[in-house]
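Right, chain A next:
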Amino acid sequence: MSPLNLTTQALEIIAAIAAAPLFVGWVNQCRAWLQNRSAPSVLQPYRGIRKLFHKDAVLAERASPLFRIAPYMVFGAMVLAAAIIPSMGTRLPLTVAADSIALVGLLATARMFMSLAAMDVGTAFGTLGARREMMVGFLAEPALLMVIFVAALISQTTSLAAIAEHLSSQTLALYPSLAFTAVAFTLVLLAENARIPVDNPATHLELTMIHEAMLLEYSARHLALMEWAAALKLFNYVCIGVALFVPWGVATESQGPLGLLVSVPVLALKLCGAGAGLAVIETVSAKLRVFRAPELMATAFLFAVLGLLVHLLLGA
Partner candidate 1 sequence: MLTLPTTPLDGCLTVIAAWGVIGLAGLLRPHSVRFVGRVLFPLSAVCGLALAVVAARGIGAPATHAVLLIGLPDLPLHLRSDALACLFLTMLGAATTGISLFAGGYFRQGHGAAPGLLCLQYHIFLASMGCVLLADDAYAFMVAWESMALSSYFLVTTQHRLAEIRRAGFIYLLIAHLGALAILLSFGVLQGGSWQFTFDSMRAAHLSPPWATAAFLLALLGFGAKAGLVPLHVWLPEAHPAAPSPVSALMSGVMLKTAVYGVLRVSFDLLGAPPWWWGLVALGVGLGSAFYGVIFTAVQTDMKRLLAWSSIENIGIVFAGLGLAIIFHGFGMGALAALALIASLYHCLNHACMKSLLFLGTGAVLHATGERNLGKLGGLIHRMPWVAWLTLIGALAIAGLPPLNGFVSEWLLLQAFLFAGDVPRAFVDMLLPIGAAIVALCTALAGYAMVKFYGVIFLGQPREPTLAGAQDAGMLERLGLVWLAAGCVALGLFPVQVIGQLNVVTHSLLGAALADPTAHWWLLAPAVARGAAYGPLVFLLVSAVVIVLTLLAVRMFYHRRVRRAPPWDCGFARLDARMQDSAEGFGQPIRHIFQPFFLIDRELPTAFDSKPRYRMSVADRIWRFGYEPVGQAVRRMAELVTVLQQGRISTYLLYSFVTLLVLLALVL
Partner candidate 2 sequence: MEFLLLLGTPVAGALLLGVFGARRWAPELNALFSLVTFAAACALTVRIVAHGNVLVAHEQFFIDPFNVFLVTLTAFVGFTTALFSRPYMRVEMTHGRLSPGRLRLYHAMYQLFTFTMLLALTTNNIGLLWVAMEGATLSTVLLVTLYRTPASLEAGWKYFILCGVGIAQALFGTILIYFAAEKVVGGEGVTALLWTHLDAVKTLLEPRVMSIAFVFLLVGYGTKVGLAPLHNWLPDAHAEGPTPISAVLSGLLLNVALYAVVRCKVLVEGSLGSQLPSTMLMGFGLVSVVLAALFLWRQRDIKRLFAYSSVEHMGIITFAFGMGGPVANFAALLHMTVHSLTKSAIFFTVGHAAQKAGSQLMDQIRGLITLSPTIGWGLMLGSLAIVGMPPFGVFAAEFLILTTAMKQQPWATPILLLALGVAFAAVFGRVQPMVFGETTAKRLPHPPALLPVFVHLAIVLMLGLFVPPYLAGWYRQAAIMIGGH
Partner candidate 3 sequence: MVHVPLLLQLVNTCAAGLLLLSFAMLSQRRVVTLVYLLATQGALLCLATLLLAWRTHQHHLYISAALTLGLKVMFLPWLLHRLIRRLDVYWDTEPLLNTSVTMLLGLVIVVFAFGLAQPIAALSSTAARSTIGIAIAVILLAFMMMITRRKAMSQVIGFLSMENGLFFGAMSATYGMPMVVELGVALDVLVAMLVLGVFFFQIREQFDSLDLHHLESLKEKP
């Protein structure tokens, strides 16, 4: 492992941790613009997190150690995920830790801990949130897996870095299968990150909320970590999408230090675009009833499998 790779790795982790709230802020701002409201500052998420860290933590009397560990677990899982996803460079030392399947497993672990923590206090809200989260998750997870499988089949490997490298290294080729999976992935992204139409991060209306319901009992630093982890999660998903569908510009072994320098602004551009797109989707679509969410996920799953079949059929 060359120093270059090490720096890439470190850079990626730090960038992810640092930029995740910023991305959230960016998405909110875009959305505000689209809905021509006066937008909060892009830095608003940082302020929120800082404020939370300063507050006293209030724990429910019945909270068990699991409840206190969960935020660190979730946060750690997201950081590890960020380390694996080739957002800037493909030669990451840590990719040996986990390939794309393990990545999905990692995200599942985070989800599971979050749900368990939500059930720990034993309020109506927590369990309700946990149930809905798992309900969305058990369809979103295989869908995501299928999405990744298509790319994996195209590039004959399950290592995300290798996939990105393979897809980026070749001249522009049209993969109809990837078109299907792109749709599926978008739906999964929305669902997994508690965005409209599946969930509405802005409200605390128990009939609609999923993610927020799980966090109700958290406060102060724990809540801060959870929020940060959520931001990281969104960031990671977008990066996965980037790595799978628009990998061009990512730094590969051949390009050396220059590639890395190039890849950073490229990534920034991609993220801005993605954020804007996300905002658009969230603006034009309406919140679904909770029980429509599984149908949406089923559609995603279906699209992903279709993509797989298309790939096998057309060999592309």
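How these were chosen: all candidates are chains of the complex that A comes from, given by their letters.
Everything below uses one rule, namely that contacts are C-beta pairs under 8 Å (C-beta built on N, C-alpha and C of every residue); 3 or more make two chains touch, one makes a residue touch a chain; residues count from 1.
Because the structure is a prediction, the values reported are computed rather than measured.
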Among 1, 2 or 3, touch partner of chain A in the complex: 1
Touching residues on chain A, where the partner in the complex is candidate 1: 53-54, 56-62, 64, 66, 72-73, 75-77, 79-80, 83, 94-99, 101-102, 105-106, 108-109, 111-112, 115-116, 119-128, 130-132, 134-135, 137-139, 141-142, 145-146, 149, 152-153, 156-159, 161-162, 216-217, 221, 225, 291, 294, 301, 304-305, 308-309, 312-313
